[in-house]
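Mind having a look at this structure? Questions to follow.
A single protein chain has been omitted; all remaining protein chains appear in their positions.
Chain lettering (A and B) follows the sequence in which the chains are written, and residue indices restart at 1 in each chain.
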Amino acid sequence: MKAWLTALTVLLCSGLALALGGAMLALPEFAVRLPAQVTANLDTSGVSHPVTAVLLNFRGYDTLLEVAVLLLALLGVFALSRHADEHAPRATPAHPVLQTLARLLAPLMVLVAGYLLWVGAHAPGGAFQAGAVLAAAGVLLRLAGLLPAWAQPGRLLRGGLALGLLVFLAVAVAGLPQGSLLHYPVSMAGALILLVEAGLTLSIGLTLAGLYLASAGAKR
Amino acid sequence: MSAALLYALAGAALFAIGLAGLLLQPHLLRKILAFNILGSGAFLILVGLGQRDGIIDPVPQAMVLTGIVVAIAATALALALARQLLDLTGQMRLPEDRPDTEPADD
Partner (left out) sequence: MTDFPDPLPWLIVLPLLWGTLAFLLGPGRGGRLAIAAIALQGVLALQLAGQLLDDGSRVYAVGGWGAPLGIDLMADGLAAVMLLLTQAVALPLAVFARGYFAASPKGRELFWPLTGFLLAALNALFVSADLFNIYVTLELLGLAAVGLVAIAGGRQPVTAAMRYLFATLLGSGAYLLGVALIYGSYGSVSLAVLTPLLTSEAPLAVTLAAALILTGLLLKTALFPFHFWLPPAHGGAPAPVSALLSALVIKASFYLVLRLWLELFAPLATVAAAQLIGALGAAAILWGSWLALTQTRLKMLVAYSTVAQVGYLFLLFPLATLVPLGAADSAVQGGVMQAVAHGLAKAAMFAAAGSMIVATGRDDIGRLGGVGARLPLTLFSFGLAGVTLMGLPPSGGFSAKWLLLMAALESGQWWWVAVMIAGGLLTAAYVFKVLRRAFLPVAEGDRVTRVPRTLEFSAFALALAAILLGLFGAPLLELLAVGRAA
């Protein structure tokens, strides 16, 4: 690329940073303040951790769409991995120490994931953190050569991947007769959120692992 | 100036660095990293400015969690595309020639 174009881009980006910084130093008082509203409605949200309450109740609709985004990315990766080079070398088995370690760690990671899922209701944690730990277990097992790659997911695997979104959609639709999409009755809010999060943990774990296992497909 | 505002200012710098990287770096992996830096900048601004009055605000924190998952999804798709491109062209960069003059390969 031409040097003057590079210089111009750098100049413009620096200008943007300065403008942003200047603008941030000259902000008025907030016109709306949500933390108080979150606290005031926390009792009826079904959980006691404010971030979880926002994520799965007040703004649960964002999370519903975000779960769809995650599954969608995996669909894109699957679409690409279908065209992957089939003549690539096969994975070589990992060192026995790594294999033993992975075998020992994987069950522990599942346990940690379960704990994170449960603790999310009142402390930092929840489905995404738990799913990420599950996925890490999957990647570790793959690196140790204990899991096959996933170019063509079977029916059971597809079911596991879709489960979280389907449970979430079912809970969302169950709210319709009570008034609106994703409306949780106060008495059942905690249980419904736990149900959604349990489904999500499994599917997010599988999806995140799949993003690695599917694109790690033929080669490696 | 509150500590939260400091995060937001750092976010502005990160966004600009990421933007420059995305525009200037030809290597696809660097472009993908630059996009993540840009995204992190926006997230820092969202959380930082949201609590610039010193009151902890869970709403932007939840939004950023959503945003992070979206960014992971986009990054994964980008990596899969980059890898596929490497398999097809042997290069980790977008072809420089005008896209409309490329011959169809189907």
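Following the convention adopted for this analysis, a contact is a pair of C-beta atoms (placed from the backbone, for glycine too) under 8 Å apart; a residue touches a chain by one contact, two chains touch by 3 or more.
Remember, it's a predicted structure, so these values are computed and weren't measured experimentally.
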Considering the entire complex, write down the shown chains that touch the omitted one.
A, B
From the list B:10, B:33 or B:94, which touches the chain that is not on show?
B:94
Residue numbers in subunit B that touch the chain omitted from display
8, 11, 15, 18-19, 22, 28, 31, 35, 38-39, 41-43, 45-46, 48-50, 52, 60, 63, 66-67, 70, 73-74, 77-78, 81-82, 84-85, 88-89, 94-95, 99-100, 102-106
Contacts of subunit A with the missing chain: which residues?
19-20, 22-24, 26-28, 30-34, 37-38, 41, 57-62, 65-66, 68-69, 71-73, 75-76, 78-80, 82-83, 152, 155, 158-159, 161-162, 165-166, 169, 172-173, 175-176, 178-184
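Throughout what follows, only the chains that are shown with their structure count from here on.
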Where the CA atoms of subunit A average out and where those of subunit B average out, how many Å apart are those spots?
17
Subunit B partner contacts - residues on subunit A that touch it in the complex
1, 6, 9-10, 13-14, 16-17, 20-21, 24-25, 27, 29-30, 33-35, 38, 50-51, 53-55, 58-59, 62-63, 66, 69-70, 72-74, 76-77, 80-81, 83-85, 128, 208, 211, 214-215, 219
Subunit B residues within the subunit A interface of the complex:
1, 5, 8-9, 12-13, 15-17, 19-20, 23-24, 26, 45, 49, 52-53, 55-59, 61-63, 65-66, 69-70, 72-74, 76-77, 79-81, 83-84, 87
